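Each chain you see keeps its place in the complex, though not every chain is here.
Chains here go by letter, A and B, matching the order in which they are written, and residues are numbered from 1 within each.
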Amino acid sequence: MKYSLKNDYSEIAHPLVLEAFAAVGSTQFDGYGLDDFTLGAADRVRAWVSAPAADVHFISGGTHANLTVISSALRPHEAVIAPETGHIFVHETGSIEATGHKICTVKGTNGKLNAAEIDAVVKEHGDEQMVKPRLVYVSLSAENGAVYTKSELTEISGYCRKNGLYLYLDGARLGAAINSNACDLTYADISGLVDAFYVGGTKNGALFGEAVVICTEGLKADFRFLMRQRGALMAKGAVIGVQFEALLKDGLYNELAKHSNAMALKMAEGIRKLGFDLLYPAETNLFIPVFPVKIARRLQELYWFYDWQNFGDTVAVRLVTSWATPESIVHEFLADLEKLKNEN
Amino acid sequence: MKYSLKNDYSEIAHPLVLEAFAAVGSTQFDGYGLDDFTLGAADRVRAWVSAPAADVHFISGGTHANLTVISSALRPHEAVIAPETGHIFVHETGSIEATGHKICTVKGTNGKLNAAEIDAVVKEHGDEQMVKPRLVYVSLSAENGAVYTKSELTEISGYCRKNGLYLYLDGARLGAAINSNACDLTYADISGLVDAFYVGGTKNGALFGEAVVICTEGLKADFRFLMRQRGALMAKGAVIGVQFEALLKDGLYNELAKHSNAMALKMAEGIRKLGFDLLYPAETNLFIPVFPVKIARRLQELYWFYDWQNFGDTVAVRLVTSWATPESIVHEFLADLEKLKNEN
């Protein structure tokens, strides 16, 4: 079997998550997330992100969370600002546009936005001939594995507040980001800086599920209606609540993210030691080394992973580790790479 | 603890389903439902419904399945015909309208449509001043627990085919229906009569999830795009595949439905023996007895269940059993009811 380094959602779920389902036993619970498991998990999330007044909702996946939050926040003519690498712009099949809203993109730097770029978009959208930018989308960690620093996110947040824009953070890989050495943000910082975000479970050990946190009063009203309408309010909402309880109660969520990051950093370091460059600094559990095409293709006979960008003779590839990646795989991968290097 | 007879999604999941997750172990799988678990489960579903050429997709919940299938089938001006009791019309928060489509309702009889009613809607929608009915929605079992007979569904199907309408069947409780003594339809009959339907897992022992079956060639194209756009293509699609494999492989799905039905019928029969009427014949795992208000209120101190309709002195209430309802609860409920009857 080829080992997959394609993504961080290739394994079923951490055993403690599965045990948590079993522990429910024959206990009955209310439908649609009004049960004690969900309510308890929401409290747990609020404590985890230090946002006692936030509303917390559980949604089965990231795209679904993104489209539900964003379409809840905007009037028909209002638009999103996102980096052109943003997941909602590139890889969610027009889900935001399907709810009626345009995404205005900016180039970004290393997959990250900054206030000056946002301001340029705002400034060029002057009147009713154009959409009205109203919400800024950032992902943490970003699609290329990069993290925002506290100072970077604070600057964006400050700009948004001053200019009447909502700031929404896609936290599919929030655990990896917060537990990255390159990131000086805490969960509490996030709660304080953005209007809404989600703590991603799918990519960090859950069977599935994300915890949406709505910090801003103005975005709270009727959110359950929006969820229900978009098919995002599960009849058995408890099923996600149970998982977040398991992930957060003893810090498992951070542990898993740390492991995942550690595997990536070890692999990235090994790769650099073998003389290959990284396209960006390795900061989380996703990094992008550049290999000669010949070596990359041979590696892809041994491991699953995606190309990121072609440069002719060389190719940047995306390597992703997960909460379940064994350290032995890191060593094997590096050994295989060394062997291929020597052969070429 | 009060026992809940509110619905059939109050318990976490059948133990064999949870075991199936555990059995996956550290096996890696591809994302977005392209993995072997999902592909295998799709084969299993095709065999189960005797539709070897059908496309099968797994979606996390019923509302999400409904809106994804229906919005995929219709052009902007095309509309749905549904009974005015239909779940999509009443209890899904305008999810179909949110995708841009009107639902034209008919009265129905006992929660069920018939061809004459559909024809009346088609006939009154003559030109471009009105929407164009294009898809008929039925649920099996219906919202009141009733089942369509083979002859009833065949008549509707015949009408739809003759008149260029798609027929879509919401199978949230398909197991209960097919395993009902009142229903002479088989899964194979359904596949032959409708254009698309789903086999409901959430309400029959799964942790969550529904298997959408697309029988008609014209509805197959690009369905995965629609799923992705609506947030319905789970990153860990395997998670639903694993469950359907567990539910279908040895007929567990039918066993659970039979149990659920049996508990309801036993309870319904006991209730009638105690001298109370049912609003409709008890056919599946949901039935609607009529109690004096005083008795209903006392019962609601002992059990959770919903009122269905008020008649002044009496009230019809909705009782739902599940795959997990123990027979002892049936006896307790009837004993409690008898006691309350004697006291009043």
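Please note the rule applied: contacts are C-beta pairs under 8 Å (C-beta built on N, C-alpha and C of every residue); 3 or more make two chains touch, one makes a residue touch a chain.
Predicted model, so just to flag it, every value in this text is computed and none were measured.
Within the whole complex of this structure, the shared sequence is present as 4 copies, and 2 of these are drawn in position.
Definition applied: only the chains that are shown with their structure count from here on.
Rounded to whole angstrom, the centroid-to-centroid distance between chain A and chain B, based on C-alpha atoms, equals 34 Å. Across the complex, chain A is touched by residues 1, 3-4, 6-7, 9-13, 15, 18, 21-22, 24-31, 60-68, 92-95, 98, 202-203, 207-208, 225, 228-236, 238-239, 242, 324 of chain B.
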